[in-house]
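Below are the structure tokens for one structure; questions will follow.
Excluded from the complex is one protein chain; the other protein chains are retained at their positions.
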């Protein structure tokens, strides 16, 4: 629940898109566009359409009063319609909501809100990827320990790590482009999706509204299929998971023992109410928290797909409740990510210190591959593994241990040359990968 | 997201327990009880404790102003503490929040809110079970078709169906009693749960606060274990699922083709904006919708258990966000259930019509058990199954078909007596079960 | 857990794709393709590649023995590699797994299994949509009650209902086409995705393998991004939800009180061990059960995206465990759906009976729209609603009630003509919708 204590972590722009005023206005927009299109097609009088458009302004309505009416009617739209009809007066009010059912209006309005969210996410995502591209370029050659399963693995560069984050977000950027078309649909099929109350031109009305509002048209204007919205929520969940992954990496790199990056700590930002030394990774933690919230809503959206018959308020309302919050979480994540990345301090010195702390063990694969050319990969792996064991806990030199074992296999120690232990010599195709990722953006 | 269009479906009492004003006041209550207890134990001056108690009133604080301060500090409590310190003045303000960390205050305040919710749920649950007991008694002998896998199975009574709902809710009532103790804990271990800043009497302070606030004391006052809260959320999820089951039954029984019960349709309640004949099962649908929301939060609470080290804001905040909403959902479900059951109209005529519509096939087991005494259960099952197939789609009499086949097995037709086809004769131990359930309540 | 009692519900083809033998062979295929490609590019000797290809046949390996070795090594691939090296002999064995890491092999093999599953699903989905198209055409004009919120709403045809199912599955068919490219990726970046052990031609090796195996190439061959697989699982979840929706409709239509369709009940199919009359909707229930299993795995796949650093076995293994089962569930759902639809019996008589049982109330919208042209939609809605209330529970004629109220509004009763109460006259644009859906397939 949003409260005085956490409201600052949410995207103001997303709150606006899904807020009460915006929702009411989108409903009214759909009603007036419905009337306009029906007038264009000769279904209702042009005067009525003009009057409806003139009255369908949120400023003419009292949200508190509507809310009270909704509580009595136990219906979200009927009190709004009654108020609109009354504003329009007779006979114009009599043409309001012609041939439509409540869910048509709510679903189409929601499509407008989804589209606005998609546009917001696209802007935020561009912002983040632009920043990550710059960071990847800046640190293309900044040495860092690559880690797998929490253990030093092979050397990488910090730019390469950022490039991995970036590539994943770029794929999401493409998915977002696709969704703008597929997830934003007019639904104007009437009570059961047959356009029965539109005198045979319901599909034309639907297409006309779609054109006016810039939305897509479904094959069937029904009320029981919401795979487009579910796909949108699934996307938000995946986007959240990707950001959570990045934030988790940033959280770890801020660990006291690691200290490779730092969030921006300005005067006035509080760490702890009792530990004055604390500089907590708050933005990273916030992203991880919001991402878990976003992910948790995906099963709800999928459940909401399993509707009964030609209409099912249980699940329609379930989706109505869930779409705003998951949209809000996703936008808030990207907003926080943008802030985090804009101000992240990179400690290249600590990256180097950590990389070097393992006494060269991180170069084991490089050494093995050199030896493998002589004795085969399998035996080389055993040899190097033995040498690593020789050193474990003894403080002995890994390089020396390898050379000693190499000799036992009849290999001259010089093969195990010093350059094998320089991380900068074992970065593989990082430059090419980074070029590819940057171009892809 | 709660909006003008759906706010009426939520429990006002739960909204109050978890609202901004209540949350702030609970924080202040914990701070003042901390001070009071520390004064009693000689850790801080009595004057300071009195002054803190006097100032720790929500009315002294401006929520908007606090919210702005929280946004700058990126910390939920520090701005509140600064305001409280300032209100207390020097030197008293200097003793505020003595030896505590932020999460201690938030967790303990939350325990108070959980307890208030448990008390609210208990009242609502008692209300529902009282109504269900009456309904079960009233319809103890009202015949109805028992159904399994969507097919008529055996006769039951409507009271028996209600008794099944009731028994499940009674088990939840017991769980709720247990949780009042186990889920409402003071947490005052300080920064890492060692009571380091309390001069050796931290556990005494914790125990004192527990006594003042009527909460329980944990073995360890840490910040990384929240299985008590997770258990509370799991309970709410189970309670929701049970109510969803009941609502689903009520929804089905309102199906046009079934029509065995009816929700209360008062003047002004809107069915559909376009279909004037509609009387929708809105309360049942609302309960099912809220229940899915409640269930969806259980995995979040379990995820929130997997905290890192001695404190983990990612997951603490995740739980802080989730507890209010899942509490709200649960209370709203029970409130709706109470309303639904108080006004539910039972159509005993339709129950009888539906029971009788199957031409006696629902009595197949009764017939089989009679024949089984002669030819064994297995062969009797085959005989009766064959007779049922004989009738399928032909409109032939099931009774006659059984008798015909019985004769083929050398059984006199009189064995298949008419009383076997009277549902009232095959209700088993329904009266005893109902007595047991009623007593258990 | 798959057991002797439920194994028949699972797709044999999917079990084969993901079974032990197939998994081992896919690992070996990837190893031998790696060697072949490296030989083509001059990285390893051609003789070695040929020998590896010759030995990399599942028949050369003992699964039980490998399994024991894996238990000791606590590693899935190392014992397989050791056996392969040994089979190849020296010196060829020394070139096995050159420059690769375990997860490269597992991920690429998995991509092959995902692709095989996608091909299987495509075949099954085509099967289902072909059948649904035929069913929609056959019942294009079969009258049925359209229902919303469990209540009769407007007339539809059974073909229209089927068309709605079909349109949703067609969108999934398109998604499946897209996934065949995006979700099936080679991953050959080595230990941390830098291709460090491939002497600068790692990306060429990766591209070569992709060409040989017909897979796609990622921008970065890393180990910590699995959004493609997560998207695949999300798709399976959505596909499952759509099938669950269809099965739920079919389940309801089989309700004793509804009886509009029937599953195929052959001799030997058991309904109940005790109720001989039972003909349960087993296929529909099975689909719903499997669909819930499939949906439940989506959050797991999304969780598996949040990997740490450059490699994370916790989550890689979590996905490795989950992909086979969710693939299996999805294929089993479509297989059951195919069987269900091929043999479904449609009871057009019962559809008509149910449609007519409501005394014409289902035509309320049609009546309202006629009156609306005279007195406006809003007043017409009230008029018709009042007439419906007049009839509720009294058995009075809805048509008469409407005419009576119409007169009170100064409307001649003849306006409420008899043709308004003929469902066949109020089917809207069903024919056009069905044409569009059929063409889309």
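Note that the chains take the letters A, B and C in the order they are written out, and that residue 1 is the start of every chain.
Methods note: a contact is a pair of C-beta atoms (placed from the backbone, for glycine too) under 8 Å apart; a residue touches a chain by one contact, two chains touch by 3 or more.
As the structure is a computational prediction, the values presented were derived from the model and not from experiment.
Undergrad: For the chain that's not shown, point to the residue among B:76, B:208, B:237 or B:358 touching it.
TA: Only one listed residue reaches the unshown chain, and that is B:237.
Undergrad: Looking at C:70, C:137, C:392 or C:415, which makes contact with the chain not pictured?
TA: Of the candidates C:70, C:137, C:392 or C:415, C:70 is in touch with the missing chain.
Undergrad: Of the residues listed, B:187, B:223 or B:347, which one is in contact with the missing chain?
TA: B:223
Undergrad: Would you write out the residues of chain B that touch the absent chain, in ascending order?
TA: Residues of chain B in contact with the hidden chain: 81-82, 85, 90-91, 93-99, 146-150, 153-154, 156, 160-161, 163-164, 167-168, 170-172, 175, 190-198, 200, 202-203, 218-220, 222-225, 227-228, 230-231, 234, 237-238, 241-242, 244-245, 248-249, 252, 291, 295-296, 298-299, 302-303, 305-313, 365-366, 369, 372, 375-379, 426-430, 432-433, 436-437, 440.
Undergrad: Footprint of the hidden chain on chain C, which residues?
TA: Interface with the chain not displayed, on the chain C side: 1, 3-8, 18, 20, 23-24, 63-64, 66-67, 70-78, 81, 97, 99-102, 190-191, 197, 251, 268-275, 280, 282, 285-286, 288-289, 292-293, 296-297, 299-300, 303, 313-315, 317-318, 320-322, 324-325, 328.
Undergrad: Against the chain that's been left off, what residues of chain A make contact? List them.
TA: 145, 147-154, 251-252, 254-258, 271-282, 285, 299, 354, 357-358, 361-362, 364-365, 368, 381-385, 387-388, 392, 398
Just so we're on the same page, only the chains that are shown with their structure count from here on.
Undergrad: Scan chain B for residues touching two or more other chains and write them down.
TA: If we look for residues of chain B contacting two or more partner chains, we find 251, 271-275, 280, 282, 285, 299.
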